[in-house]
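With one protein chain held back, the other chains of the complex are shown just where they sit.
In order of appearance the chains are A, B and C, and numbering begins at 1 in each one.
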Amino acid sequence: MHEWALSDSVARAAAAVKKEKGLKTVSAVTVVLGEVQDIAPEVFKENFDELKKSHKGLEKTELKIETERAAFDCNNCGAHFNFDRSKLPHETAEDIHFMPETLRFYITCPKCKSQDFKISAGRGVYIKEIEGEK
Amino acid sequence: MHEWALSDSVARAAAAVKKEKGLKTVSAVTVVLGEVQDIAPEVFKENFDELKKSHKGLEKTELKIETERAAFDCNNCGAHFNFDRSKLPHETAEDIHFMPETLRFYITCPKCKSQDFKISAGRGVYIKEIEGEK
Amino acid sequence: MNLDPRTFAISDRIKNIKKIYAVTGFKGGVGKSTAACLLALALSAKGVKTGLLDLDFSGSSCHVILGVTPGMKSLFPSEIQGLTPPEVAGIKFMSLAYFTQNRAAHLRGEDVTNSIIELLAVTNWGNLDALILDMPPGISDAALDIMRLMPKAEMIAVVTSSILSQNLAVKALEFCKNSGVKTLGIIHNFTRGGCETGEIFAEFKCLAKLPYDKNFEASIGDIEALKRTDVYAAVQPAFENLL
Partner (left out) sequence: MNLDPRTFAISDRIKNIKKIYAVTGFKGGVGKSTAACLLALALSAKGVKTGLLDLDFSGSSCHVILGVTPGMKSLFPSEIQGLTPPEVAGIKFMSLAYFTQNRAAHLRGEDVTNSIIELLAVTNWGNLDALILDMPPGISDAALDIMRLMPKAEMIAVVTSSILSQNLAVKALEFCKNSGVKTLGIIHNFTRGGCETGEIFAEFKCLAKLPYDKNFEASIGDIEALKRTDVYAAVQPAFENLL
């Protein structure tokens, strides 16, 4: 699964933060998964729970997962809008799953039809919080 | 003076906001002048006070001017830094006055020497507040 | 509130420009700058009030082709209600190169946008019949910004016979169409005979066919020499569709 690489990056980021902050263990990591990339939370967690074993101090880290609705700002007319991921054709949905930026080849601003907009929320994966003990 | 064009853009922006918000008059506009572009506040105000006369409802607008220190974030190492504008050679200082982005051809991150950084504050001119009566 | 005032001035700054042509081609090295400069020279020679704006910041070439040295001590805009571009062979010529002291312009997209907005907000073009934009390759920040900030700009796409050029141009022109941007037509560069654009560009006008001219390179930087090249002669038919 391609998700593996992203789970792995979360584990590595948590290990790096642990080192930087001088933590002994990381008790929890909160990640936010965006609607655009649409990573399956179960798969993500499964991978993480396997990967964390190879990082000292992360063996018992709990992965908390939140999801975020996608939001777009039109660069042309300023409109804010959302989208309905379930309406994408399968192949398009897959492309966006791998490369979220390709989303912009398939959707347009509902107000002015521009293809030039910013993904202001819900793009991919980010870490919201890392909790640990010194 | 080149400042004229920027003062003019502030007057036009205020007139547009007045219209959009249905204001009868604009009592005050607060602009922030950044250290990078280094616009002279007196010249800017002088131009504005002349230009406002040609916009209905702006004839009595007070221009409030604030200045903002420049701040940079290194894209390579993450360092935050400032600079000393007075140390720029005259010609360089002038180029940056006209085109603030050219700043990055002359200064580097003090920590890692990268020439790749973000101007996070104090670039040019922006409007902070527009006050008016309905 | 954090409002950028500059964009509010742009429509005023370009209101006395009758036509704006964005010379693009999406691929690099197809001859965009060459076509943009020769078109501007040819228009100006005919007495058309012409401007030229080099928007390929990291590949600025127009000043080299026109043989001028941008800089405060040589050629520089004058401070008259903003910046009034100096004239080169009658062309009002604007470029970021005036302000770069011949250094490499390493600009991220956000900088490109900011520089374009700044140039458009402060440049005092006055009355122009035509403004030619020399675009960078790709559909990047510059192209997207011109589409939104100068919606009246029409595209002139320079293409070569290469499948690499034509593939990209077809896709990009489709994108322009979907974005409501008008394409005036195609300039075919480096031709070695008839119009080789073929079927693939059937819906677009062929504005001019520029031959490969092995002496062209030696004329770069010398306006009089440029005007004696085969390429300059071949640009002329484009006028029928301009203005």
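Heads up, the rule we're going with is that contacts are C-beta pairs under 8 Å (C-beta built on N, C-alpha and C of every residue); 3 or more make two chains touch, one makes a residue touch a chain.
Because the structure is a prediction, the values reported are computed rather than measured.
The chain that is not displayed touches the following shown chains in the complete assembly: A, B, C. Hidden from this view is one chain, which touches chain A at 1-2, 4-6, 8-10, 12-13, 16-17, 31, 91-92, 94-96, 98-102, 104-105, 115-116, 118, 123-130. Although one chain is not displayed, chain C still touches it through residues 26-30, 33, 58-59, 61, 64-65, 102-110, 112-113, 136-141, 143-144, 161-164, 167-168, 171-172, 174-175, 217, 220-221. Listed for chain B, the residues touching the missing chain in the whole complex are 75-76, 108, 113-116.
To be clear about the criterion, only the chains that are shown with their structure count from here on.
When the C-beta pairs in contact are tallied for B-C and for A-C, the bigger tally goes to B-C. Taking each chain's centre as the mean of its C-alpha atoms, the one that lies farthest from the centre of chain B is A.
Computed centre separation for the pair chain A/chain B is 36 angstrom, with centres defined by C-alpha atoms.
Here the spacing of chain A and chain C, counted between their Cα centres, is 40 Å. Residue positions of chain B touching 2 or more other chains: none. Annotation for chain C: no residues touch two or more other chains.
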